[in-house]
Structure formats: C-alpha cells, structure tokens
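Input: a single structure, listed below in structure tokens.
The complex appears here minus one protein chain, its other protein chains still in place.
Chain IDs A and B follow the sequence of writing; residue 1 opens each chain.
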Amino acid sequence: MTRARIAVVLAAAVATALLVAGLAGARTSTPATAHQNLAVKGTITFDGIWTASSGQKQFADVIAAFNKTYPNVHVNYKPVGNNLPTVLATSVAGGHPPDMADIAQPGTVAQLAKQGKLKPITYAKSVIAANFAPAWRQLGTYSGKLYALVFKAANKSVVWYNVPAFKAAGVTPPKTFSQLLTDAKTIKASGTPAYSIGGADGWTLTDMFENIYLRTFGAAKYDALSQHKIKWTDPSVKTALTTMAKVVGDTSNVAGGTSGALQYGFNDSVTNAFGTPPKAAMVFEADFVGGVITSSTKAKAGTGFNTFTWPAITPGPDAGAVEIGGDLFVTFRDNPAIEAFVKFLATAPAAEAWAKQGGFGTGNKNVPSTIYPDAITRATEAPIGTAKSVVFDMSDEQPPAFGATTGQGEWGIFQTFLKSPSNVAGIQKQLETAAAAAYK
Amino acid sequence: MTAGGITAEPPVAAAPPPSGEPGRLGRYLTSAIFLAPALFMLGVWMVYPAVYTIIRSFFGETGFLGHWVGIDNYKTLFTTSTLTTAIKNNAIWVAVVPAFVTALGLIFAVLTERVRWAVAFKTVVFLPMAISAFATGVTWRIMDQQDPGLGAINALGKTISGVFSPAGVLSTASPSTSVLQSSGGALVLKTPTHPGGIALLGLTGIAPDQVPKSSAQAVTPPPKPGDIEGVVWRDFKPGGGKVGVVEKGELGLPGVTVELRNAAGKTVKTTKSKPDGSFDFSNVPAGTYHAAIGAQTFAKPFGGFAWLGPSLIVPSLLIAYIWIWAGFAMVVIGAGLASMPRDVLEAARTDGATEWQTFRRVTVPLLAPVLSVVFITMIINVLKVFDIVFALAPESEYARANVIALAMYLTAFQGGENFGVGSAIAVFLFLLVIPVLALNIRRFRRES
Partner (left out) sequence: MAAAAPAMELPAPRESVALKIVRAVARGPLHLVLIAIGGLWLVPTIGLFITSILPASALASKGWWQVFSHPSVATWSNYDALFHNAGLIQALKTTAYIAVGNTLVVVILGAMAGYAFAWLDFPGRDWIFVGVIGLLVVPLQMALIPMFKLYDATHLFDTWEGIALFHVAFGLPFAIFLLRNFFVGLPKDILESARIDGASEIVIFLRLILPLGLPAIASLAIFQFLWTWNDLLVALTFGQNTTPITVWIAGQLREFGTSIDIIAPASFISLVVPLCVFFAFQRYFVQGLLAGSVK
C-alpha cells in the first residue's frame, strides 16, 4: 500500500509541477500589443552570407523589426560567409537544407527549382506586387512559379574614382564612354594609370562587359543574350568585346599591366585605386566598393573617393539603365512562420531597417530615397528603385556551370580575354561553346 | 631487430600457450576486441561514404540513383583539359613534395638531437602546421605578390637588384609628342637641331610626387648662336594642356642627363638639366644633331617575379606546402628517434663507426617504419591537396595550378554542382593510391 501511495503522491507532484510550468510559460510569453500576431510560432533556420563584419548585425535589425509583429517566431541566422554556396550545395544534396537561404544567382535558383528542391512562395505574390515593379517578380520566377524574393540589390552600374587623382589630372567624371576614353588618356599623362582591374576575380570582367553591352544595345537585347536567345557569336557581342578591349587592352593604363591585373583580385583593385599613393584612378564595380574602401584604406568620402554613373554609350532610354546584383531569398520548407517572414521581408519596413544604415540597396519602390544615410549611398542605391530599366547581372542569370564557376565558364574565358584582348573572335567561339554546353 | 614497413611480421606465437591461456579462437577474439571499435567507426564514416561515392559516380547531375550515365563521368575526367592539367600537376606534387618533406624532417630531427635549444628550433619549424591552412595560404599569397611594395619576396629582390642595377629617375615616363621617339631604350628627338636651335623634350606619365623637389616652372631658354638649347619638362597640366608647348604650371625636370647625338647617332656631348628643366650645349660645331635622353634614365625598377603568375604558380605552391609540412615530418621522425634503443647506437659507436656511418647503417634502417609512415602519408596528402591551392592561387590561375581535389570541389560544389563528375574524380583519386601503395609495399619489403 505504501508503494501505491508514494506513486500517487509522485504523480500528483509531477502533475502540479507540469501545471505550474505550463502556467509560468504562458505568463512569460510576450503580452499582446497592438498589431502583434502571437499565434504564429516556430523557429526558422536561415543560412546567409552576411557575417559579423558585413551585414549580420544589420540583418539582425531586420529580424528584430519582424519580431515586433511576430514575437514568437525565432529566426536562427547562421553566418556562413563566402562558403555559403558549398555549404548549401552539400546540405541540399544531403537532404538537410536550412529552412531559408540567401542565394546570389538567379541561375542557381532556377537550377534548384528545376530539381524540385525549393518551395514556391506564391503566398507572397500580392505583397511583392504591391512593393516591386513586375521585373523584380520575374527575377524570382521559374517555370511560371514564384520561388524567390530579391531582398537586397547592389547597383553594378557605378564607377568609383579617386578624387585627388582626378583633380591632379584636371578631369571631371565623364558622362559618355568616349569621354571616358579621352579622360583616361589625360589621367595616364598625369602619371597615374587610369584603370584598376581585379582580373583574378573573373566576375569583375563580366560585370564590365555586361555594362558595355547594356549601354550599347539596351535592356531588351541584353535579356535576349542572357537567355541565350542570341548566341555569343553574334556581331553585337563582337562590338561589345571590341569596346571593352579599348579599356582592358590599354595595358599601360591598367594598374600592374595585364599580368598585374590578372593577379589582382577585386579587393586588390580597390586598395590599388584608393591606397596612398594610388596605383590607379578608378574602379568599375558596384556599390559594395564603398565598404571595402572604408574598411581597407584611409580614403574619405567626398575628398578621397566619389562615384559617377557608368558612362552612356548609345543615347536613348536605356542609356542610364542599371545593372544589379542581388541576394535572392528562397525557402526549402513551408509553414506559417516561414510564410509570415517572407511576406514581411517584401515590405518597406524590412528594407528600411537595413537601408537607413547604409550598404543596402533595394528595388522596393515604397522605400523613399531619403532613408539613405549619406550622399554617396543615395547616389548609388536610389537608382535601383527609380531607374526605368533594371536588369540583373547576366553571368548570375546563367546556369551556374557557365556563369558562376571559378576559373571556368564565363569567368575563366573573360580572364583569357584579358590576356589577349585582340582575339575577339576566338573568345566569342569559346563563350558560345561553353554556353551551349551549359544550356543543354 | 627487424625494420618492418608495411610488411608482414612473423606472428609472435612461437611458444605453445601455457595452460590457462586461451587457444587460437581466444586469440582471434582478443584481436576482434582490439579492432572492433576502430573498424566500426571506419566502416560507418569512411567505407559507407566511399561506397556511396562509387555508386554516385555512375549517375548524372540530378542526384543519387537519379539519371544513369554509366562511365560518361569518367570520360569527362580524361577529356576536359582542366582535369588533365590537374592530374599532371598532382604528378609533379607527388614527385617533389614527399621526398623533400621526409628528407627535411629527417635532417631537422637528427640535427636538433645534438643541440640543447632543440625545442626552440622545433617550435619554429612546427609553427606553420599550427596555423590553419587557409591563413597560411593567405600569408603566402601576400608574400608572393608581384608588386615589390607589397610582396615580401619581391621586396627583397628589389632591394638586391637596386644595388646592382638601380632604377632610372623617370622610369614611368613616356614622350608627350610623337616627335620624341623611343630608340633602344632612349628617347630621341626626331626633328634635327642645329647650333642656334632649340630642342623641346616633353614627357608625360610622371606622377606629381615623382618630380624632384628642386624643380621649378619650366622655361624655354632663348636661342643662342653656336649653342644648342633646350628644355626637359613634365608636359602636363590639369586637363592635359597643349602638348609640346611649355605652359605655365608645367614643371621642369632637373638632373636629367641629356645627350647630343650627331647625324650618325653617336653621342658627342652630354649635360644635365637645371631646376627649370633647361639645358645648354655650348660651342657646338656646325652639323645636324638630335637631342636625346639616355636609356638609363628610363631604366625600369625591378618589377618583381610573378610568383602568382602562370609559370611560377606551381613552384610557389610547392614551396609553401613544404614549409608547412616539414614540421610534421620532423616531429614524427623525432618521436621515432626518441624511441630508438640507445644500446644499438652505442654499440655501433664503440665499434668504431663514424657519425655518418652510424647514421646510414644503423639509424636510418631502424627508422624505416617511421620514415615510410611519413613518406606514404605525404604522398596521400599530396594527392588530396586542396586548401593551399584554393587559398594561395589567384582564381585566374586555377586552371594552370589545378589539382584533383580542387577540380572535384569546383565541379561538385561550385557553379558546376555536378556531383556525378565530382564523385568520379573522387573514385579516380582512390584508384590512384593503389599503385602508390603497391610500389611502396614492395620497396619496404625489399629493404627489410
């Protein structure tokens, strides 16, 4: 009998403990305030590229803004850094992907969607339509279904220049490409090479090619080439490559010459242009150059460095077109917590939480350009939302085997082009062969 | 004392087991107990993935047991040029590195035995192993930079070469007009000058901070009969200015050696320019002359070896790798030396053998098992080498410096995301080891 009594007492104790814990738990959950949704609960694992020194804190602010409305959803962000493509490929192939991830290439998103690994985000369609122009929704669509949200965008039609070097040469930022070539000659005569090229990173070369192609032939033809409706052996590609050779082939005007340009990576190309003394006067790359300048050199905004828009080539409506790179958010699972987060990310408050700190661009048309913290940021980021023509980085839209593989495909072939810029026809053939193989 | 490599050792069960000791079954059970945990872990974490990879290599991009492609992936292996370069490079690595590393490790281990501060030296050589492979790659990448201002090796080279062949004062300059032409390294004014004439030598491409401090506003001297006058100046002002004409704001270049060449091209007079860039050849006999600036003024400074360029990238990688792994060899061989029985060495020494003979005839054979561990481990490490190539080689040289593991990574995990071909590469790596092992088994069997 004693044993039974003990059992009853134990059971009662356990029950009481559970009850108390349950009540206590209920009490410690956030009391509801206006606009809060407590019903949606859960944890979301998110693998992202932003690390402690480049965006993790800002993204945490975005998550905090989300938690104001959905306090019971916990977003578990893992800062993977530049290893993200590897880690993601492994975890997807291994059957254990995170709930959400950040992917920089629409081409990769398309590949994953084709393999059936992604969950569509059709539930966010109306929110996205309310905040973005249709072109942005297109970027995340594959086979008619919406899979990705372009959360963060980088303006790649920007040129950063060394202010004192330009002053010493007596030139002002050029508005047209022919003016750029003339200015480059003057800058060389003043004793500084004009161009800083980071050829070790093939994507800097494809970015230059894409800007030239875009500004010469317009957005429609750019998209056709991007979808391989135009072949790489087309005469338009020849024109663009020949134009590009006027810059990269001007070897005495490139920091380090051809051999140096091939060994310098993107980071080196920035420090070359803005270190003291500068080894070159300008860098053709995106808005994220600003962050590199401030973290790796002593140059100051306005007095040391400044920007101008990529020079126009063919006058017309697309003369000021903007080429962007970006971060696309995809989902591998679907549940109410994920849906709430994705829908929030498409709204203006999500973008503003980061935009007001700088280093962030968005296509969200409801974000006012006044949100950006300083003049240079405004000049580089605002056009993303306001430009009439926006296209995505062509190499990122390609199947990754062609457009995003180190040392091979587009990146590798353009490095070969840098070695011999006169061999336009040969490069065209190589590009077409590689593209055809990838699109098979 | 036998020196065993991976050879079969005669089993130790010579004497019949005394009573109470379990028989053969008991001994097998003991062996099983000793082996089971390790073999279990190896089976799950290594054999299972190896089998998975082999099967995966016969399928295409879409996934495990997806689209069967047979030996297509293997065909790609041998036909893609990047992969064949990788195989060739790995062959170079295997030929060079294990021998070097083992030899260095042996030398260091033996030498430091006799020195009291051995631990300090061992620490110095061991340190590279303690730094992560990625950080080491980054370190050497910076050291190998071609720019002598940034790369340590080339900075040393520049200092040395600066002693023997100093750079010219105006190494970056080029002529501002087409009448000043390059000829054998010197810049010669094409238009002839006669006594009483003026020679204008305008140069561009000179950064403002390269102009000597003593320079002043350039001045074209007035012509003097019987003399040849002229000016060497930085023909540039903000915006470019008018080329070939001395304008306000353009600085003269003092201290430049100007030559006067006769019609045959021979230098007959030289002089130096003054702070305002002007120079003067007095009492010149009648004739046609060309003013020139000598080649030594434009002597380029040491530009640095392109350690990260196509021809030197593989040697640079080998050097960095040996620098890291010599410490491994030294420590392991040092442990081997420590557990060597001293009495055999002393016996050899008292028998009258010299140090070198003791080393060759006694020490090395006793160390053979350890040396073979180091050597074979290095061969396999080198077949798998990845981190150092990934971190040190610039991406533009990946094709040139490619190794099998890097090719596998790029194919399977980067843009390619073709796990089928990636798996085929891995299987190929497995197969490569078999002849290596067989060769070494045979060698060490012969030696023992």
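Quick note on the criterion: a residue touches a chain if its C-beta (ideal position, glycine included) is under 8 Å from a C-beta of that chain, and two chains touch if they have at least 3 such contacts.
Note that the structure is predicted; figures quoted are calculated from it, not measured.
K.L.:
Which one touches the absent chain: B:115, B:160, B:216 or B:245?
P.N.:
Candidates B:115, B:160, B:216 or B:245; residue touching the omitted chain: B:115.
K.L.:
With the missing chain put back, one of B:99, B:135, B:160 or B:263 would touch it. Which one?
P.N.:
Counting the whole complex, the residue in contact with the absent chain is B:135.
K.L.:
For the full complex, which residue in A:95, A:235 or A:315 touches the chain that was left out?
P.N.:
A:95
K.L.:
Using the document's contact rule, name the residues of chain B that touch the chain not shown here.
P.N.:
Answer for chain B: residues 1-6, 8-9, 11-15, 18, 20-21, 27-28, 30-32, 34-35, 37-39, 41-42, 44-50, 52-53, 108, 111-115, 119-136, 138-140, 142-143, 149-152, 155, 323, 328, 331-332, 334-343, 346-347, 350, 366, 369-370, 372-373, 376-377, 380, 383-384, 386, 405, 408-409, 412-413, 419, 422-423, 426, 429-430, 432-434, 437, 441 touch the chain left out.
K.L.:
So that we can see where the missing chain sits, which residues of chain A does it touch?
P.N.:
Looking at chain A, the ones touching the missing chain are residues 45, 49-56, 76, 78-83, 87, 90-91, 93-96, 98, 266-268, 270-272, 274-277, 279, 288-289, 291-292, 295-298.
As a convention for this text, only the chains that are shown with their structure count from here on.
K.L.:
Report the inter-centroid distance (CA atoms only) between chain A and chain B in whole Å.
P.N.:
33
K.L.:
Show me the residue ranges of chain A that touch chain B in the complex, using the header's touch definition.
P.N.:
Listed in rising order, the residues are 85-86, 89-90, 93, 108, 111, 115, 167-171, 185-186, 188-192, 199-202, 252, 256, 259-260, 262-263, 265, 277, 400-409, 411-412, 415, 418.
K.L.:
Inside the complex, what are the residues of chain B that reach chain A?
P.N.:
Within the complex, chain B contacts chain A at residues 62-63, 82, 145-147, 172, 174, 176, 204-210, 235-240, 306, 308-309, 394-399, 402, 409-410, 412-419.
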